[in-house]
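After the structure tokens below, expect a handful of questions from me.
Shown here: the complex without one of its protein chains, the others still in place.
Labels A and B are assigned to the chains in the order they are written; within every chain, residues are numbered from 1.
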Amino acid sequence: MDAVQGLATDASMTPSAARAGYPDLLKRGVVVAALIVIGLFAPTVIRNTYYLGLMGDAVVLGIAAVSIGFLAHQCGLMMFGAAAFTGGATYLYAIALTRFGWNVMAAAAFTLLASTLLSALIGALIVRARPLPFAMLTLALAQMLRSVVMITDFRPVTGGDDGLALSFAGAFFGLPQAQLSRPDGFWPVAWLALCGVMLLAWAVGRSRAGRVLRAIRANEERMRFSGFNTYAPRVLAFSLAGFIAAVSGLLTGLHTAFASPELLDFTTGGNALVSTLVGGVGMVSGPVLGALLFVIAQDQFGANGNLELLTGLGVVLVIVAFPEGAMGFIRNSVARFGGRGAQAQRGGDHAAR
Amino acid sequence: MDFSQIFNIAQLANALALASLLTILASGLALIFGLRDVMNFAHGALFMIGAYLGYTISGMFNFWAALAIVPALLALLGVAFEYALVRPLRRRSPMDVALVTYGLALILSQVVIKIWGTAPLSVAEPPSLSGSINLFGQPYPAYRIFLIGVGFGACAALAAWLKYTRSGMHVRAVSQSPMVARIMGVNTDRLGLLVVCMGTGFAGFAGVLAGPYLSVDPALGASILINCLIVVVIGGLGSVGGTIAAAVVYGLIQVLGSMLSPTLAVMAPYLLLFFVLLWRPQGFGRGRVA
Partner (left out) sequence: MLRVDDLTVAYGSLRALDGVSLEVARRGALHGIIGPNGAGKSTLMDAITGRRKPTHGRIFFDGQDVTRHSVERRRRLGMSRSFQRTSIFPGIRVGEQLELVASQLGEKDLAGIVDTLDLGRVYDELADVIAYGDQRRVDIALALVGQPSLMLLDEPAAGLSTAETTTLFEHLAAVARERNVTALVVEHDVEAVFRFCDTITALDLGRLLANGAPDEVRRDPRVIAAYLGSAA
């Protein structure tokens, strides 16, 4: 337990506002659970298949964005090449399904397991790099995978530029491919996955592990001089981010039933990165909001045309003027109107320092 | 024995042509990073703008006019880049600035599409350089020889400028040790402006040169950016000499790779990048850590 217990009685040292008591947590827990259940029934409310499909896209992108946001907030590292981890997972799933011939449940389990392990290995190598080299390393990783997938020698395994069609027989948690490929059949799986990873990211962020990570981010050397191992926590954080990204990739595979080299494109990873930045990394919900905004913008402005322009402007605007992103802006506004003045949390909420 | 099977001059020349372009671009990128601590993710987009402007001006006048005018235009763009982006953001972390340049790249590529459309454009070689030269018994496009010559020539000129002139020495000093150079009285702001304009001008120069060689389309920027980044990092961030050397090595690796093992050719640059960033972060040249 925190050493703060002994301090709580001293009136001159009030514990930070973030430390909610148990009854408060329970209340919030009930609200969250209710929201999750309500969310499951979205298809009954939103009859329009097209919009439901968009929401599904937003969820898949949102999960990838949560992964990027988690790593950015807890470790101060920007995953420019997130496509390597999302697209890579889709390909692992595809290979397990079509080349190993496994059933969908085994393939899904393999995807998540293998992705997390590979993330741990890669993390062990790159997590100590400074932020800019780290970003370039992840970018190079994505590009490398893209090129590897296209190598003619590997065609039998990866399908080359044709990609891999991966329809599965059998059922994924009781859902057959036909249903998973439809927006309303896909939604429950996607929604639950999103809620799951958001809860995971939030829980880790709130835990001691999260505080350790953020302290390492603030001053790695002083953490070592305070008796902390600063390497292992970051490798674990990176593995978790890789796991969350893999969830996104797996969902893509389950829903679209196709793995193509475009999934490993820098632009694909760039979309998730942009979503994260625009939404804001300070809160777990930020990247999800950003993903929703992105998908809406993508729908309104089309794949060609003004989407990239808007995205570029969005990124510039956020970094220059709104470093805490849309979610941070919303939270600060609410706090200000709520009368708590400038109690808005500063400092570690910027995407990068 | 048919030597052309083993030692294909055309392939070698192709790789050198690409390396030449890469060298010009990477040098510009290295200069900008060395002096301004800005990893310019918009560099590929600038290259692309150069190519497109080259297309238009070649069409209006001729290729040589383009070769003279476009780098100047891009240098002007560099002034805007320095004053609108680099200076206002100089207190921000390098990552923040890099992200802004990334956003800028997206904006610029859309601007290009709005003006010129998405269809690939072809730029004609100047009449004096069209046709082929007989190279070791094989016909080879004359323009590419020109490209190789001019490209590496420009880089040699840059290297000489860095080594033998006063400003060049200042640039090298600031690139390696910004703090010390400033204490020694080097005016980093004025030098920074000069170097940024050189960097963007070089990108424009490379763009015009690339026109008749590569297909001018909106994906040009992104595809060359990654290779540029890799070359700059391997060569040593802040070391222009190292960058030039790295670009040449990169080109040769591509050649060897295409002759021996295509798989290796694809993987080699990335493996080299991983190696450098993890074990020798300052690169192989006399660079500094990002």
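The rule is short, and it goes like this: a residue touches a chain if its C-beta (ideal position, glycine included) is under 8 Å from a C-beta of that chain, and two chains touch if they have at least 3 such contacts.
Since the model is a prediction, treat every value here as computed from it, not as a measurement.
Across the entire complex, contacts from the unshown chain go to A. For the chain left out of this panel, the touching residue among A:T49, A:S226 or A:S333 is A:S226.
Seen from subunit A, the chain kept out of the figure touches residues 2-4, 6-7, 10, 12-16, 208, 211-212, 214-215, 218-219, 221-222, 224-230, 346-348, 353.
The rule is short, and it goes like this: only the chains that are shown with their structure count from here on.
Of all the residues in subunit A, the ones that touch subunit B in their complex are 78, 125-126, 129-133, 135-137, 139-141, 143-144, 147-148, 151-154, 266-267, 270, 277, 304, 306, 308-309, 311-316, 319-320, 323, 351-353. Only residues 39, 88-89, 92-96, 98-100, 102-111, 113, 118, 222, 226, 229-230, 233, 262-263, 266-267, 270, 273-274, 277-278, 281, 289-290 of subunit B touch subunit A when the two sit together in their complex.
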